[in-house]
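Removed: one protein chain of the complex. Kept in place: all other protein chains.
Chains here go by letter, A and B, matching the order in which they are written, and residues are numbered from 1 within each.
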Amino acid sequence: MFPHDYFQYSEATQQQLTFILIHGSWADAHFWDGVAEVLRSQGHTVYTPEYAGHGKDSNKNVTHAMITKSVVDFITKLDLCDFVLVGHSFGGTIIQKVAEQVPDRIKRLVFWNAFVLNDGESVVDEFSPQMRQGFEQLRAGSKDDTIMLPFPLFRDSFVNTATLEEAQRIYVSITPEPAKPLFEKLDLKAFYTLATPKSYIFFSKDNALPLEEGFGWHPHMSKRLGQFRLIVGDGDHFTDAYTRPAMVAHKFYEAGRD
Amino acid sequence: MFPHDYFQYSEATQQQLTFILIHGSWADAHFWDGVAEVLRSQGHTVYTPEYAGHGKDSNKNVTHAMITKSVVDFITKLDLCDFVLVGHSFGGTIIQKVAEQVPDRIKRLVFWNAFVLNDGESVVDEFSPQMRQGFEQLRAGSKDDTIMLPFPLFRDSFVNTATLEEAQRIYVSITPEPAKPLFEKLDLKAFYTLATPKSYIFFSKDNALPLEEGFGWHPHMSKRLGQFRLIVGDGDHFTDAYTRPAMVAHKFYEAGRD
Partner (left out) sequence: MFPHDYFQYSEATQQQLTFILIHGSWADAHFWDGVAEVLRSQGHTVYTPEYAGHGKDSNKNVTHAMITKSVVDFITKLDLCDFVLVGHSFGGTIIQKVAEQVPDRIKRLVFWNAFVLNDGESVVDEFSPQMRQGFEQLRAGSKDDTIMLPFPLFRDSFVNTATLEEAQRIYVSITPEPAKPLFEKLDLKAFYTLATPKSYIFFSKDNALPLEEGFGWHPHMSKRLGQFRLIVGDGDHFTDAYTRPAMVAHKFYEAGRD
């Protein structure tokens, strides 16, 4: 056995990794500003590609395939390889589809409180009936087939651990989400044949998904990965990327390192 | 995005709130002494009404309606409004019924490892068959239709994280609990029509309820609230109100603030 203090000095420098970070719904690539800054300060290389229907793209009439293509094109144009591909929330479905198209370029897939859909499922298939009904009403009330989260729902479900001031400042940054990709059923047969190493980061204070039996991030969706590395954090769905980016970055490192 | 250190200075002073704290079984209003002192030191207003069959009330032959009336009368006599109503354990069933009677006075309902009963349920309906049988035996063995927890059960199930000395000192303060209200089936149809904002505080080391599939505080009962704010703590069922009142108070603030 080893002396008790051996390990605490064993990783003075981190293994240098390349991360590609894929945000979720009601966000754009600026969601990653804080986390990417921390990771870069530790010597890692970080990419935060924007995807169709988000950021400066004013066209909200997008499909899931267009979103996936945004990321695949970014990877192939820069000829990126041996990277850790992180998906947050809805971003989980994107990295599932990206992995099908460029599997040999990926070192490891990391799902952070992210959807891992079964073959043939849509995101809303993972909602409880009550939650799905609410989202369909929000969708029906929009003029451009988008869904916007009312502040009370966002505050209690996405940033439940934030102060009111933090919640309001984060809410200012969110924009209506194109609805269609959330309702599209995805062909994921190829994903479930991939031997790519996988990690699941579970933040245990997340309240964004319904917690009925048979729903939820972990273990309900994480277990679909088969063998995977579990990394647990104490954050919620949205707050910590803004308020504790070093904590989030460290979880990405724990999930991504060899 | 915001500078990384923005948020840590953003809440130097707390939003001032009014709390009404409703204790659970085998407790009286002194259960709140430590937590109330902390909250008051932070500028909040705190009420800890006693209810029928508890504290100095020697009459143990009470009904759930009498208990609810104690709290409603307290609120209406003092003409309290815009308060955060917190229920712990059995106190969850009380705030469900109080909310039905004075919904417009309540700012937010906070359930802390508390029962959220379905319409038509009793507290013992949320026990496993084994636990229910044990409680029925304890009830049958009493002379005044109360239930007293034997120390070994209390120590391992209610104060599992406490030292033995803490456990013994807390045990000295508990008294036999009127049995009838735990077995009464409650009409909660009106509760499930209320749009009052709700929070659920879940202390993850709680071992008071059986942990069979289909039982437990969270998410089994919390999910009945529909949309709610989740706040997680690392305490058990009873210990922290005595040993870490500032931690408990902070969780109440996180659950109650806007």
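The rule is simple: contacts are C-beta pairs under 8 Å (C-beta built on N, C-alpha and C of every residue); 3 or more make two chains touch, one makes a residue touch a chain.
Every value quoted in this text rests on a predicted model; they were computed, and no experiment measured them.
Interface note for the absent chain: among B:Ser25, B:Thr93, B:Ser157 or B:Ser199, the touching residue is B:Ser157.
Taking the complete complex into account, A:Asp258 is the one of A:Asp79, A:Asp104 or A:Asp258 that touches the chain left out.
Considering the whole complex, the residue from A:Gln15, A:Thr45 or A:Gln133 that touches the absent chain is A:Gln15. Along chain A, the points of touch with the absent chain fall at residues 1-2, 4, 7-8, 10-11, 15, 197, 199, 213-214, 218-220, 222-223, 226-232, 254, 257-258.
What chain B contributes to its contact with the hidden chain is residues 30, 33-34, 37, 130, 152-153, 155-157, 160-161, 163-166, 169, 173, 204-205, 207, 210-213, 216, 234, 236, 242-243, 245-246.
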